[in-house]
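The other protein chains are all here in position, but one chain of the complex has been omitted.
Here is chain A:
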Amino acid sequence: MHRPLTRRGLLKGSVLFVAGAAVSACSTGDPLAKGTAAPAGSGAKITLTHWYHEYGEEGTQQAAMKYAADFTKANPDIAVKVSWIPGDYATKWTAAVLTPDGPDVYEVNDVSPNMVKAGQVTAMDDVLGAEKADFNPKVLAPYTWGGQVYAVPMIVDPMLVFYRKSLFAKAGVGVPTSFAEFAAAARKLTQGKQKGLFVGNDGVGPLGQMVPWSNGNLLIDDRDITYDDPKVVEALTAVKDLYDAKATLQGYSTDWWDPGALINGAAAMQWVGLWAVPGLTEALGDDFDAFALPPFGPGGQAVVNMGGWVQVVNGKSRNLEAAKKYVRWLWVENTAAQTDWSLAYGFHIPPRNSAAAKADKLNTGPAKTVMDAVAAHGIKQPALWTAEVRQPYTDAVTAIVKKDADAEKTLAEAAERSQDILDKVPVL
């Protein structure tokens, strides 16, 4: 150095340093993404960002990146950057789509009228095109607002009860045909360190919603809250008895969507989805099967909950046309990729009827049981049963099942609140 650093020089330097750090911090895109694929082909004019939640099965992330790379090969102008978002995916995309830098394409479970109104999604009728007729209408319905479809279904995930055949045989329990039998089975299978049933770490999980369904009340009917009803009271009282019997596993290291508890014998029955079948087969061979949640009683209905993920295109995307083109290429036209995505890792039902019909892997063993149950008892959650609308209900369920609250009164109060919130949802 020719001259010592002066105080002024130091000041200038530090200001520049801070400014530089601030600028570079701002320009580091996507700090949330765990792994991102560098867009292939540097000649691309447009780069789309595509967000996935973290799928648990091995190989899924690589597959998603491969589809994106294949698309760029076919369309050299458009590169796709895949972001794999671990953890609490929902709160991350909701925050990201508020900014102009949100993902162009992302996956969600539900599309609410508020999302449509805020431009977080865009109409996909032209993306679905002529193939629209090939999609299961039951699956498209909750994403349809004002006559337009706002999503392309990627996978359908049926959820129901899985059980260990050997444990059933040992305890002398058959597949239950009513909720009373189901609860009795759970009690009988609770022995030593094994619990009868795992439905979630809070001990109630999806039962709070599914058991009323099985008693013939879907809790909501279009724009009316219907859960202030003796049928729901009856169902929740039965769930409470089951909870009080200490036959449900609580506080396990993984939650209900992971088949770990069933594999390790911590529970003999578990509420989980079709996706778990490959993992279960690998760990248990053919020592497991599934059944729909039985009808609550006479007049009830068996229940398989039809969840799943759909692709949406951000209405505020700067590359709307390219994004639509990509979604059409991958989730409408590219049946090979769809079949790979649905059947090569965890199992899911391909939403296109023609692809589902050709899905041979779903035609054997427990997967076949699930498919039959879906055909007979599949129920899709009503579209307006959004997080906001159902919060008073889930609180009421906790109070009734876990804290002896008066069921009728609690439900009536909650229903009033849910109805209030529902009334504020815009009509499209």
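To be clear about the criterion, contacts are C-beta pairs under 8 Å (C-beta built on N, C-alpha and C of every residue); 3 or more make two chains touch, one makes a residue touch a chain; residues count from 1.
By definition in this document, contacts and distances are computed from a predicted model.
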Protein that the absent chain corresponds to, by UniProt name, given "(2Fe-2S)-binding protein", "Thiolase, C-terminal domain protein", "Sugar ABC transporter permeases protein" or "NAD(P)/FAD-dependent oxidoreductase": "Sugar ABC transporter permeases protein"
Residue among A:A69, A:A266 or A:A412 that touches the chain left out of view: A:A266
Residue touching the undisplayed chain, where the options are A:D88, A:D222 or A:E282: A:D88
Of A:A79, A:M115 or A:L343, the residue in touch with the unshown chain: A:M115
From A:N75, A:N353 or A:T398, residue that would touch the chain that is not displayed: A:T398
Candidate in contact with the missing chain, chosen from A:D340, A:E388 or A:E408: A:E388
For chain A, the residues touching the chain missing from this view: 7, 11, 14-15, 18-19, 22, 53, 87-91, 94-95, 98, 114-115, 117-118, 120, 193, 200-203, 205, 246, 249-253, 255-257, 266, 386-388, 391-392, 394-395, 398-399, 402-404, 413, 417
